[in-house]
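Some chains omitted; the rest stay in position.
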């Protein structure tokens, strides 16, 4: 039974998901499309030879598109309205991050979903589907290193454009660590601090780069996360979990080992798009499979979207204050407690 | 347009391919099944809830099954007849190794296929679809290490059962290196030698283990390949290509890096089935995609099956003689010359 998808937003990421559903995954097809620019939507349908209808907007697509699920790849500020419309229509929703641009808006989605009575929404935090993070989580859950006590993470990009601002280190970059790390250790954040090291000469005048963000969890784990978006040398995601009896670290990206030019090593990526390319496939396939098996999506929930929003807010506040800032979450509803 | 598959042989590997086609891959479905044991075939269809017909034998399946392609996963001695029947019926054929049990039989398949006028057959040498070997081939073809001069390979299993015989080190084990290494450097074998090191105490009385096989290619590359099937420590496939300007080696299997128990390292596999699990998916997906795009399968050809058979024969002869034995291949027909 093939799941019929409507895609809302046919920019680069939207088109990528269309290709994914149509060509790579099993059990889905794109039957409806909309974009704020209707020509772009038509073009996308034509380019991929889809048998899909183009709608003027999300509400019409939901009303008339005969879809089982929507994929939201519009720009962030438009997410909330589309997600709520999807829930209202009783459709499954795969929403790229952010779920909404404020914690309050995330909460309104959470409430709408709970009112609907079934989980419909999955947020596009793809790292949980990366084979490396999965292996890391398995090692932790198998008690291979005892209780986790500390995490050292780094998120490094070779460079960013001038439009990248200091707070985007949190909202665009660290946001992935925020989601994946609390999932990794099955814990909640309690407080955050941001420290600014010496600034690299490669950062724009207005940008503080690198930054070190420290997060404390409810159980006391201390996470030291570095964001460094002009590191020059590569796109590099590191995560090391230090437990009572040992340490496990995220595997390096697969590469041939070379001996060449007086060096022994492996190649690193320069392009972030390659890093989680398989995770995107696995993520959306799991969305389809989990719904078909259990009636609910199995990935990051609206509540996870809310956690990310609240934690990011606290981090941005901590950037300005230089102080420890609390992360104040509402109590997790029973509705979101079952783990996959 | 979905490709309709008939599966010939519903043992472990056959059932695995049925699951793969039905659940994991895109663009295929299993519509017909046969096995020497009809109950096994029925059981397989029932277990997987397939909408597939069970036939008494391969010829009937081909005649009445309305299939586009067959997958041959019967035991080796039955392959030749099924492949020839498939070609005769003008169906695509995906045949697990060996293509046939003798070089002569492989050649008769080659001739049948050429007579048919189009490539129909792909042999299940899945390593060419392993992401590590693909990266290795890319590095070589990008001239990253200059001309390849030598290869050091190892094929190690933790242990084998008593029924594993000395010649199986060639026909069951080295056979994968035989296929993948000539593909890797785009060359042909010219001569082989086998040397027996001191025997491990973990080998059965009748089994020579380990063995070192040296292969010379037409262009002069020397390949030193170790087969060691009771190595105890893991399932470990190694391949290092030494070129004029550097060396590249197959990546290790992905694993978390650990620091534990006075050791820093990564985990190795013990179970061979995990090693190429993704390559099996990619292999069969490529079979489907390539046929749909070009009308011919894009993987290892009948000719590659013939090369493997001739080379394995020479290696088995060299086991007995202790001498260099020539690998005498017929001239490669134009029909098989186009590379994908």
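As written, the chain order gives the labels A and B, with residue 1 at the start of each chain.
Note that in this section contacts are C-beta pairs under 8 Å (C-beta built on N, C-alpha and C of every residue); 3 or more make two chains touch, one makes a residue touch a chain.
Since this is a predicted model, take the numbers as computed values, not measurements.
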Subject >> Oligomeric state of the whole complex, in copies, if 2 are shown >> reply: 4
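The rule is simple: only the chains that are shown with their structure count from here on.
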Original post:
Where the centres are mean C-alpha positions, what is the separation of chain A from chain B, in Å?
Top reply: 38
Subject >> Complex contacts: residues of chain B adjacent to chain A >> reply: 23-26, 131-132, 135-136, 139, 144-145, 245-252, 254-261, 266
